[in-house]
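Quick one: structure below, then a few questions.
Heads up, one of the protein chains got dropped from this complex, but the rest are sitting where they should.
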Amino acid sequence: MLEESVGLAAVTILAILEQAYFCLQVIQARRKFGVPPPATSGPAEFQRVFRAQANSSEYFPIFISALWLSGIFFSQGLSSACGLLYLGGRLAYFRGYSQSPEQRLGPLYFSSQVLWLLIGSSGLGVLLAFLRLYLAPGLLGGFGSA
Amino acid sequence: MLEESVGLAAVTILAILEQAYFCLQVIQARRKFGVPPPATSGPAEFQRVFRAQANSSEYFPIFISALWLSGIFFSQGLSSACGLLYLGGRLAYFRGYSQSPEQRLGPLYFSSQVLWLLIGSSGLGVLLAFLRLYLAPGLLGGFGSA
Partner (left out) sequence: MLEESVGLAAVTILAILEQAYFCLQVIQARRKFGVPPPATSGPAEFQRVFRAQANSSEYFPIFISALWLSGIFFSQGLSSACGLLYLGGRLAYFRGYSQSPEQRLGPLYFSSQVLWLLIGSSGLGVLLAFLRLYLAPGLLGGFGSA
């Protein structure tokens, strides 16, 4: 079954590559602005890049969880498409935040909305699976297994 | 198979919603105490809300991993129940920590113990699966596939 989740898997790999890119940007910013580890504070420019990566890291496991739940219980196509939009939004968030705190807001709202879509479709999909399994196996497309 | 993991999936969605709630609380605390991004330090009240969310974010992927391992290799019922207890403990941690550092301790111990239960049952389940697969397929309930 999981082997057929190539769409979700491909989006997950892109998400990993994006996080790797953010990490490399922080390493570069540490060099450029002279903020060697373990320090985490420095000029505002550094601070913004540092926080853009930290914030994206916090959301990464939430995004991956919602992506797979929605893809498995609702629709792989919709989930993968939302996943790509989310990753695009996060890239814009990172670039915007690197420029100024204000420029992070538009992409933040966008990626949050896409994330809510993934959470909503996960919830709907899990609810339908629950009904199919426990309440009305005969009614909701469970003919094959009934 | 995964489609039958509705219990684990439902707990995962609740965990995502809880993290979203924590994030919204940080955003509100940023406004209330005047700590605009990228700043992360401010009055102690802000600091505690900020850290309560950051700490819960750190534990989120660990929790999700243990929840699913325990649910797939040991028991979905036990895992889902532990998952709900853990999320309740984390909510109490967040609320307690927001009040004072001391009030985070009770819920922290509670949620840690539940997490250890999930880790322990994961370990036991994986060990049994290993024995079943590689060492004694005939002895440990592998009759069907032998």
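The first chain written gets the first letter, and so on, giving A and B; residue counts start at 1 in each chain.
Criterion: a contact is a pair of C-beta atoms (placed from the backbone, for glycine too) under 8 Å apart; a residue touches a chain by one contact, two chains touch by 3 or more.
The structure displayed is predicted, hence computed values, not measured ones.
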Open item on the list: With the missing chain put back, one of B:23, B:72, B:87 or B:114 would touch it. Which one?
Closed with: B:72
TODO: With the missing chain put back, which residues of chain A would touch it? List them for me.
DONE: 1-4, 6, 9-10, 12-13, 15-17, 19-20, 23, 36-40, 54, 57, 60-61, 64
- [ ] Please give every residue of chain B in contact with the chain that is not shown.
- [x] 1-2, 44, 47-48, 50-51, 58, 61-62, 65-66, 69, 72-73, 97, 101, 104, 119, 122-123, 126, 129-130, 133
